[in-house]
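Please read the structure below before turning to the comments.
Excluded from the complex is one protein chain; the other protein chains are retained at their positions.
For clarity, chains are labelled A and B in written order, and residue numbers in each chain start from 1.
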Amino acid sequence: MLQTLFDALSLGSLYALGALGIALIFGVMRLVNFAHGDVIAFCVFALLWPSTDAMAIVFAGQLPWYLLVPFVLLCGAGLSVLCEIVVFRRFRNANPATMMIASFALGFVIRYFLLMLYSSRPKSISLLPALSQPIEIFGARLPLLQLITIVATMAILIGLTLFLRQTRFGLEMRAAAENFSMARMLGVRANRVIMGAFALSGALAGAIALIFGSQTGTVDIQMGASIMLMAFIATVIGGLGSLGGAVLAGFLLGAASVVMQVALPVDARPFRDAFVYGAVILVLLFRPQGLIAARGTKERV
Amino acid sequence: MSLLALSDITIRYSRLTAVREVSFSMTEGEILFITGPNGAGKSSLLRAIAGVTPVAAGKIQLAGQDITGQAPENIARLGLSMVPEGREVFGSLTIEENLLVGTGMQARDRTSRARTASDLEAVYMTFPILKDRRNGQAGLLSGGQQQMLVIGRALMTNPRLIAIDEPSLGLAPNITDQVYERLIALQAQRQLTLLIVEQSSARAMMVGGRMILMRGGQIVLDGDARTLGSGEAIQAAYFGYEDH
Partner (left out) sequence: MSAVSSATETSLTGEVIAAKKQARFALARKTIVTPILLSLLLIAITLITVMTGSRPFNQTVIDVLVRVIFVVGLYIFIGNSGVLSFGHIGFTCLGAYAAAWLTINPIMKSSALPGLPDWLLQTRLIYWQAAILAALFAGVAALIFGKVLMRLSGIAASIATFAVLAMINTIYSNWDSVTGGTSSVVGIPIIRTIWPYLIGAVAAIFIAWAHAISRSGLALRAARDEPTAAAASGVDIPKERLVAFVVSGAVMGLGGALMAHSIGVVTPDTFYLSLTFITLSMLVVGGMGSLSGGVIGVVLLSALIQALRWMEGGVSLGDATFALPKGIQEIALGVIMIVILALRPSGLMGNREITLTRSNRNT
């Protein structure tokens, strides 16, 4: 029982962090960023030395954790900001479909860039090996990593909330997410806010990369995509642009997946995801604007 | 020297010309009403001054600087504070947060922080209702309270010019009276320069000041609101009798 709860929370953590990364950018730019998953993959690969050998040559991965974590977060933030400056800045006034396809094309470029440097074979990497040892809590044996995942996610969420609520930059970002044009008329610098959103979103991608990389112990070009699909859905169910909604929906999706895994009859278990997606459609039918409708539904001019 | 100067401004939306070669200027401390029927191009003009709508031709100067084609945030930093049509409060932010959004333009040192605090106190003095609900969500305020909030929000940036688009829109007449009462008191007290767009010229005649009447994207009358208001010229201009 406790195990199930922890499974749900740790899976939900990944989805919630992913959804948050998408929702942050959607809030200020109305862009659904499909390249986010590839930013996650990039962060994991940044730990390795470029080589097409099957063996992973660990590079930054050998750093002690207090250097490793900032390094990966910075990688994500840096790449994400670079994407904004080089690509997305040119699409500020484009329609959402065009922006979406552009972000997909960008993700494609990042993915094949990694493929060129590292080949498409998944490689195994042991990241922070001390964390995979199980520990005992209330009589249940849980991997320490799972606990750390949950605690780290909570810390990130609390930190982000404080940042958004207490800082000047957070205030400007929330104002811009709700009504971009009005915020600009009050002197809020558009480029700064958008770049800030991209940096935060990229750092979140780095966090996911660390967690996911140490959980699975492999490095794979495709690894971003699997989380992204769910995170993307969580963003919409949560109410596009609503950060709280994205987090909530991320945890709900994680919980739904884990609970169905346990509750479904054995024959139906392989089809678990189909049930999850079915539930997604049902939620959308009853709440097309998402669980928590974002207020800033006004289109940008 | 004039604070705001427009010369030959033309605004187009694809094939439709909303404003055609409009020129005017206003001096510091002036109240200028732009009035005219629906579709006269008043709001387009205001949005162009704020940098939200691009101009097709012409030049806009604010305090001697050319601001044509500048980003809205840069124009705001030069001293224009815009109160757009429909008020556009940040509904999910608290009232105090709404007031603080525009204060990011000032330097972040101790004196300017103290100044922000005193500005905030001043706005709360003028609109006590905002102080009572300072930590409440702005989206829950009534229309009249929201109008006061956005005027307060504009004041917080210490602007040289406040541009207000239809402050009476969607408000009951007695609430509109209250809003104007405060606005005019503020203007007298702080020597504000106000550029106000209103559909009806009645308010301008009541308040006084200068009035520009627009129709079909052009200025048809420009003069003192009280003297213009009494003449028949305004009726003709407003309804366009001379065309028929």
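By definition in this document, a residue touches a chain if its C-beta (ideal position, glycine included) is under 8 Å from a C-beta of that chain, and two chains touch if they have at least 3 such contacts.
These figures come from a predicted structure and were not determined experimentally.
When the full complex is examined, the chain removed from view is found to touch A. Among A:T98, A:S126, A:Q166 or A:N191, only A:T98 touches the chain that is left out of the view. Where chain A meets the missing chain, the touching residues are 32, 87, 90-91, 93-98, 100-102, 104-106, 108-109, 111-113, 115-116, 225, 229, 232-233, 236-237, 240, 270-274, 277-278, 280-281, 284-285, 288-290.
Assume only the chains that are shown with their structure count from here on.
Centre-to-centre separation of chain A and chain B, using mean CA positions: 42 Å.
Considering their complex, residues 168, 171-172, 174-175, 178-179, 181-190, 295-296, 301 of chain A touch chain B.
Within the complex, the chain B residues that touch chain A are 50-53, 71-73, 76-77, 81-82, 84, 88, 90-93, 97, 100-102, 104-105, 108, 139, 153, 157.
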